[in-house]
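These notes concern the structure reproduced below.
Note that one protein chain is taken out, while the other chains of the complex remain in position.
The first chain written gets the first letter, and so on, giving A and B; residue counts start at 1 in each chain.
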Amino acid sequence: MEAFAHLVAATGLTADEQKAAAAASSAGFAYGLAAIGPGIGIGYLVGKSVEAMARQPEAAGMVRTTMFLGIAFTEALALIGFVVFILIGL
Amino acid sequence: MLAAVVHLEGTSVTVHLTPMEGEGSEELAGVTDPKEPGPIIPELKELAWGAGSFIVFALLMRFFLYPRLKKGMDARYHGIRSAHESADAERAAARAEVAEYEAQLAAIKAEAARKVDDARATLEAERAAAMADVNAEVSAQRSAAMAEAEAAKAAVRDQIAAAVGDVAGRAGELATGRRPSDDVVTRVVQEVMAR
Partner (left out) sequence: MIAEAFKFPLINSILRWKDLFTSFNKVALIAVAAAVIGTVVFLLAGSKDANTAPKGVRNLAESSVEFIENGIVMQTMGKDGLGWTPFLLSLFIFIYLCNAPGIIPVIYMPATARMAIPMFLALLVWVVYMGVGFKHQGIKYLTHTIWPPGVPVALKPLVGLIELVSNYIVRPFSLTVRLFANMLAGHILLVVFALLTQSLITAETMQALLKPMMVLPLFMLIFLTAFEVLVAFLQAYIFTILTAVYIGSSAHPEH
């Protein structure tokens, strides 16, 4: 981020344009950071669900429904990051 | 929105960031005005049209489309279920008929077996009787033949004894000049033959 700020400053843009450039760069970070937690969470969740389905195939339907619910809740965090990315970056 | 312009001159690279206003996007889609509200602000016209069409659709579904479809589905399921039940009943009836037929078949088979056994027993008895008759006749004939043979043998023996007695008396007469009495000769011959 520091290096990018220096690079932007060196291009000799106006203050508004520098701000836009900084926003564009930090938007990427916003989404990237927001995706870490849900990524781990969804991986763990689906892994456990597959384990449960393999142990008890007759409960697979219920496990799958619950898995989708869990994914939906976990994924929301990443999606909020994506919305922030849209808001500040584009 | 920024555009990065990269200059490559020999070994040095310079980057220029230049603000870009709408250019290069016109060819993509018919955009009205790039300076309009941000991408996550809902637009009233879309909201109104979306809401209207969904509400109409949901009401139609609730009061007309779904009940009609569901009625057909229920009717068919009911039909299928009753068809299943009648098929089950028919199957049971057919099974009962089969059982009845099998019972009749078994009875007839038993009857047939009994008749065959009776006939066989009668046959056995008749055969035994015939055998007994034949055997009795055979033994009677055999004993008659035996008696005949005994009689013939005794006659032959008497003839031999008479002849031997005659020869022996003759031989004694020649040797002693006196004829032994017939009684003595006969007794002697019979003693010898009996030995």
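Annotations for the structure displayed:
As a convention for this text, a contact is a pair of C-beta atoms (placed from the backbone, for glycine too) under 8 Å apart; a residue touches a chain by one contact, two chains touch by 3 or more.
Quantities reported herein were computed from a predicted structural model and do not represent experimental measurements.
Taking the whole complex into account, chain B touches the unshown chain at residues 1, 3-9, 20, 22, 24-26, 28-32, 34, 36, 38-51, 53-54, 56-58, 60-62, 65-73, 75-76, 79. Where chain A meets the omitted chain, the residues involved are 61-62, 65, 68-69, 71-73, 75-76, 79-80, 82-83, 86, 90.
Note that in this section only the chains that are shown with their structure count from here on.
Centre-to-centre separation of chain A and chain B, using mean CA positions: 69 Å. Those residues of chain A whose C-beta lies close enough to touch chain B in the complex are 7-8, 11, 13, 17, 20-21, 24, 83, 86-87, 90.
Looking at the complex, you find that chain B touches chain A at residues 1-2, 15-17, 19, 38-40.
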